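Take a look at the following structure, please.
Complex shown without one protein chain; remaining protein chains in place.
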Amino acid sequence: MAKASPRWQRLPPFLVLAAVAATTIYPLAFVAMTSFRPKPDYLRNPYGIPSSLSFDNYVKLIVNYDVLRAGTNSLIVISVALIVTLIFATLAAYAIVKLNLPFKSVFAGGFVSVMLVPGQVLIIPVYLLLSMLRLVDSLPGLMAVYIATNIPFDVFFMITVLRGVPDALIEAAKIDGASPLRILVSIVVPVARTGIVTLGILTFLAMWNELIFGLILLPTEAHNVLTSKMASIGGRFVSNQPILMSGLMITSLPPVLVLTFLSRYLIEGITSGMGK
Amino acid sequence: MIATSSQNLTKASRPGTSLGASTTTIGRGESLLALAAVTPAAAFVLLLLIVPIIAAFGISFFKTDGVTAQFVGLQNYVRIFTDPLVHAVLLVNLEFLIAVPLVLGSATLCGVLLYERVLGWRMFRVIFFIPSVLSTAVIGLMFKSTFSYDGPVNALITAAGGHPISFFSAPATGIAIIILALVWSGFGYGTLIILAGLSSIEREIFEAAEIDGAGWWQRLWWITLPQITGVLVFVSVINVIYTFTSLFGFVFVMTAGGPGYSTTTLDYLIYQKAFSSADMGSGSALAIIVFLLIGLLTLLQVKLVRPQEV
Partner (left out) sequence: MTNSVRPSGEGEAATVTGLNRRHVLGLGASLGASLLFNRPAYAQGAGVKFWDPGLFAASADGILDKSKSFIYKATELYLAANPSEAVEITETSGDLTATANQFRAASIARNGPDLKSAYAGGNVLSFAQFLEPLDEIFPPEAQAKLSGWATVREGYRADGKILALPYGAGSYFYVFYRKSLFAKAGVEFVQPKTWEEMLDLGDKLKAAGVAPFWVCNQEGYVGAWVIAALGGGQMGPGVFTEMVLGNVRLDDPGMIEAYKGYASLFSRGLTNPDAGQVGNGEAMSGFAQDKGAMLIGGSWSNAEMLETFGDDVGQFPIPTLASAKAPGILAGGPNIAIMMTNYAANKDAAARFLKYLAEAKTIDLYVQLTQIEASNHVDADPSLIINRLLREQAELIKASRTVYPFDNVMPQPVIDMFYRVNATVFTGQQTAEDAVAQLQAEFERQA
C-alpha cells in the first residue's frame, strides 16, 4: 500500500519530527559525554568539549556500589513482576471486557480508582503490611509491591486494548465451541499483541524507574536494586556531576536497549495492522 | 472479512440447538470463570493497595507519628481547607494541567504521522520515546542548562537584541518551562499508546477515505480520531492522574519547587506531611482530598467523551 505522495510533500513533517528528535538525542549525548570526563575537566568547562575521557567514573561506581549485583536483583524482581503483572492484568481485563463478569463496574471502577490515590501516603502502611508478612528486605516483597502497584494501570490499559478486539471474532470462536480461556490464548492475545507489547514496555519502565519502594523495602546492600542505588549517589550540599552522569547512563541503558529491541515487534505489529 | 467469516460459522455449524437452556449454563460457567480470571489481580490490589488505602483513610482522622495516635475527628481536613499554602499549591497544580491537552495534541499528531509512515518513521518511533526512558534527573538537567542564564535560549534572545532572562527565578516563566518539559518528556509515551490504538484500526477505512478525496485534516478529524477515542481518553486520564500524584520529583530537579512555592505540587506536600514527625494524619487527609479531586476530574473526562458509559 505504498502511497504515491511526492517527495516534497513528505518533507515538511519529516523536518519537524527531525527537529523534535534532535532535542531528544541531545541530552543523552551530553550525559554520555560527561559520564566519561574526569571531574576537574568537567569543573573547568561543563558544557565545552572535554579534554580527556576515561572509564574511571564507571570503574568507581562498579567497585563501590556493587552495580552488577544490584543489576541482577533488578533483573530478577522486574522479570518476575512484569510477567505476573501482564498475565494477571490481561486476565482481569478479559473478564471485564469480554466475559460475563458479575459486578463488572465494581471491578473496573475499583482498578481505576486505586490509581488516583497519591502513593506517598501508602509507603508506611505498605511497609508495615510487608513487615507482618515477613517480606521486608526480600526480593519477593518488592515483586509483590510492583505487581500490585502496576496492576491498576495495566488493567485500565488492557481494557482499552481489548475493547478494540472485535466481538464478532470471539462470538465466532464461541459458537465453534472454544472455551473462554482458549479464546483468550488463541484469538484475543494474538490480535491484541501490539497492545500487550506496548504495555510490557510501559510496565517495564514504571518498574525500572520506581525509586521509593525499591529504596525503602530493601535496605540491605545485598538486596539493593539498581535504580534506587544509583539514585542514592550524592550528598546534601555536594555533588560530583560526572559520576552522577555515569550513574544515569547505567540506569538509562537497559530501558533504551529494551525499547530498541522491542520496537521491532511493535513495528511488525503496526505494519501488519489488525484486519487480517 | 471478519464479519463474513463469523456469519458463515453461524450458519454452518450450529443449527437449531436448544438455545435458551445452554446460554444459561454457559452464562453461569462463564461468570465463574470470569471471577476466577479477575481474582489474582484483584487479590494483589486488595491486599497491597486497598488495605493500605483504608489504613491511610483511618489515619487521616488521627494526629499520629506512627507510634502514638490521638483521634482528632475532622480536624486534619479542616486545617487543610484553611491552609493558605494548600490553596496556593492547588492552584499551581491546576496550572500544570495545561500540559495535558498539549501532550494529547502533540502525541496524537506524532502518532498519526508515524502511523502514516512519514519519512523516517521507524527511527522516530524509537527516538521519540527516549525522553520517557530517561530519568527525571536527566530531563531536569537538560532543561536547566538550556534555559540557564548563559544557555542557548538566552544566547538567542541576546542575539536578537533582548536582555537575558532568569527563567526559573520568576513563577510565570518557571511554570511555562516546566509545562514545556512535561510535554516534551510525555509526548513520546502518549505517541506509543496512540500508535498501539491506531494499529487496531483497519487500514481499509483510511484507504477508502483517501480514495473519496478527503483532505488530511478532514480524515484526521472525522475518521482517525473517532476510531481511537478510547485511547485518547486513556492518555488524557493517565496524564491528569500523573499531574496530581507524581510530578514532584520531576519539578524538583528543575526548580526545587520554587521560587517560594510557585512550582510546588500537591504530591510534594503530601510527601512532606506524611513523613514529618507527628503529621502522618495530615498527609493522609490531603491524599484523600486529592483522591476525590482526581476522581472527579477523571469522571468528567470520561463523561465528556462518552456520556453513555460509566
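Labels for the chains are A and B, by order of writing; each one numbers its residues from 1.
As a working rule, a residue touches a chain if its C-beta (ideal position, glycine included) is under 8 Å from a C-beta of that chain, and two chains touch if they have at least 3 such contacts.
Predicted, not measured: the structure shown is a model, and the values here were computed from it.
Residue B:258 is the one among B:120, B:230 or B:258 that touches the chain not shown.
The residue touching the chain not shown here, chosen from A:12, A:190 or A:219, is A:219. Shown as candidates are A:128, A:206 or A:262; the residue that touches the absent chain is A:128. Interface residues of chain A with the unshown chain, by the touch rule above, are 39-40, 42-46, 60, 63-65, 76, 80, 84, 123-125, 127-129, 131-140, 143-144, 211-212, 215-216, 219-221, 228, 231-241, 243.
Where chain B meets the missing chain, the touching residues are 40, 43, 46-47, 51-52, 54-59, 61-62, 64-71, 79, 83, 85, 144, 148-149, 164, 166-170, 255-261, 271-273, 275-277, 279, 281.
The criterion applied here is as follows: only the chains that are shown with their structure count from here on.
With each centre defined as the average position of its C-alpha atoms, the distance from chain A to chain B rounds to 15 Å. Put simply, chain A touches chain B in their complex at residues 1, 3, 10-11, 13-14, 17-18, 20-21, 23-28, 30-31, 47, 88-89, 91-92, 94-96, 99-102, 107, 110-126, 129, 144-145, 147-149, 151-153, 155-157, 160-161, 163-166, 168-169, 171-172, 175-176, 180-181, 191-192, 194-195, 198, 201-202, 205, 209, 211, 227, 231, 244, 248, 251-252, 255-256, 259-260, 263, 266-267, 269-270, 273-275. Within the complex formed with chain A, the chain B residues making contact are 1-3, 5-6, 9-10, 13-14, 27, 30-31, 33-35, 37-38, 40-42, 44-45, 47-53, 55-56, 59, 66, 110, 113, 115-120, 122-135, 137-139, 141-142, 145, 184, 188-189, 192-193, 195-204, 207, 230-231, 234, 237-238, 241, 244-246, 249, 266-267, 270-271, 274, 280, 283-284, 287, 290-291, 294-295, 298.
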